[in-house]
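With one protein chain withheld, the remaining protein chains of the complex are depicted in position.
Let's turn to chain A:
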Amino acid sequence: MQQRDFDIVIVGGGGAGLRAAIGAAEHAKEHKTPQRIALLSKVYPMRSHTVAAEGGAAAVTSAEDSYQAHFDDTVSGGDWLVEQGVVDYFVHHAYQELVQMERWGCPWSRKDDGQVQVRRFGGMKTARTWFAADKTGFHMLHTLFQTSLKYPEIERFDEFFVLDLAVHEGAVIGVIALQIATGELTLLRAKAVILATGGAGRLFRFNTNAGIVTGDGMAMAYRHGVALRDMEFVQYHPTGLPGSGILITEACRGEGGILLNKEGYRYLQDYGLGPETPLGKPENKYMELGPRDKLSQAFWQEQQAGRTGKFGDSDVVYLDLRHLGEKTILERLPFICELAKAYINVDPVKEPIPIRPAVHYTMGGIETNPQCETSIAGLYAAGECASVGLHGANRLGSNSLTELLVFGRLAGEQASQRAAQTEWADERLLEAQGDRQQAKLLRLCDGTGSGENWVELKHAMVQAMESGCGIYRTEEGMRHSLETMRQLRARFNEIRVKDTSKIFNTELLECIELGYGLDIAEASCLSALERRESRGAHQRLDEGMQKRDDVNYLKHSQVFYQGEAPAELHWQDVDVRFSAPAERAYGDAGKGGKA
């Protein structure tokens, strides 16, 4: 087993991981404490799922906008289940991060005067979303990746799959990783570790997410006792392509696109988002620019009422962009045109795009404090894998690309600071954990399991998540899904990997990912079941639970891993120091209010 020593190890090479790496490198330079930083990714960094983000990144930009307004939008958008101190920090640091990206070369779209252009986004009071056409995540990721090449202190480990954290006496001491190309284990000793492994959208059957979005980092931290927080909150993006779930950006609506049911009616006006805004004149927080949870819920209601259309086997509504005109569509939304043409043979310039909601984002994640540190000393988390407390019960579109910059940098700086004051642990401790991982791998491959099939288990998992933890949920459905997860976890112990080769064994990786997924799926089902109210993206049909209940549930859920035994749930107070919970309203109903 190869062993390497680093000051900081970062797991995940997407936006948050790259920003953390650069942040740590800059911090070390500034404090004249040279540090070695390892950046591990199970893919090449530019394949990370940040690449698929389309719409943009939010920050208070124009003179008419205010930090207070961005704060209020985020807090009410999250249905008051956010950490308000964290949101306050976020809105104050958002702009400088986007400017920093510009200084690194990000090709932000521009106004005629050469200033950066902003666009409207759902649930945001003002246009404050920076964008690079409709490939914002792609451009941000490549800018960060390319910029990271300037730093020789950042050593990349591309296609290294992290199997476990090494933890000793409440502090992280390194990670154990599998080099995919060789099948060999590598021990990386570290003084601080940052998890930036992304979300868990692939727990669900129908989603906008890349195949790699399997919640690995969440499971690793969880298995070592860190709480997974607010895992019941899973965002359905209202506009995915039927069949594949490929994302059609919210920017379509920011630019003025409208949503129609099969009768050609703008149905959102019936769901507290009206009155109808004139065609071509989108208004913030009205109609199509409502928040994602409300829009996906409206789809479900239309579907129940039989007012959705059909595309293949899928129930759909229609996103109509035609009135924007070919020039605007091609200039602002070129990728959407490419996707709609390639994957469903629809040209958005000429026809409405059939769309339906798809699982998109994991609001919950690894619990951290406002400085991105977890309950394990020296272990940090940032980006979608983390629950720093920014999104609460529903994330606003374009807050997460900014999040990975603001909190990626913060995590990098915090880790650098810690590493400067910490010594490496005894390497024998790491070796012992490495040996345990090697034994576990052997067990998966050597055929001692009774031969459970990972494909069958994976399909059972994604079906159960979809049926029990969808847009609307019931006690019975969630209970059934939770039971299913517990059974699947037991069956997972009997799994057998057919491919026993070492080099690029992707079947083995799929099995390990499935193991990660089942653990966090249980946490997600448990917290969903126990939250007996409706809030943000967690909506229940059960009698007496269809409204928000601040008396009993103005609390974060925390799920703790118990090994083979069922997971345990606790409740945690929410930081509401600046803004008392109020009614969350959009359209005319929200006029003048905080929401």
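Everything that follows uses one rule, which is that a contact is a pair of C-beta atoms (placed from the backbone, for glycine too) under 8 Å apart; a residue touches a chain by one contact, two chains touch by 3 or more; residues count from 1.
Basically, contacts and distances are computed from a predicted model.
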Name of the absent chain as recorded in UniProt (options "Fumarate reductase iron-sulfur subunit", "Phosphate-specific transport system accessory protein PhoU", "Probable glycine dehydrogenase (decarboxylating) subunit 2" or "Amino acid ABC transporter ATP-binding protein"): "Fumarate reductase iron-sulfur subunit"
Full-complex contact with the absent chain, from A:Pro34, A:Gly170, A:Gly211 or A:Gly451: A:Gly211
Full-complex contact with the absent chain, from A:Thr147, A:Thr277 or A:Ser481: A:Thr147
Hidden partner chain, touching residue among A:Glu64, A:Asp112 or A:Asp573: A:Asp112
Given A:Ala69, A:Val99 or A:Leu330, the one touching the chain that is not displayed: A:Val99
Chain not shown, touching residues in chain A: 43-44, 46-49, 51-52, 95-96, 99-100, 102-105, 107-116, 135, 138-139, 142, 146-147, 149-150, 158, 181, 210-212, 243-244, 246-247, 260, 262-264, 309-312, 318, 335, 338-339, 342-346, 351-352, 354, 455, 497-499, 501-507
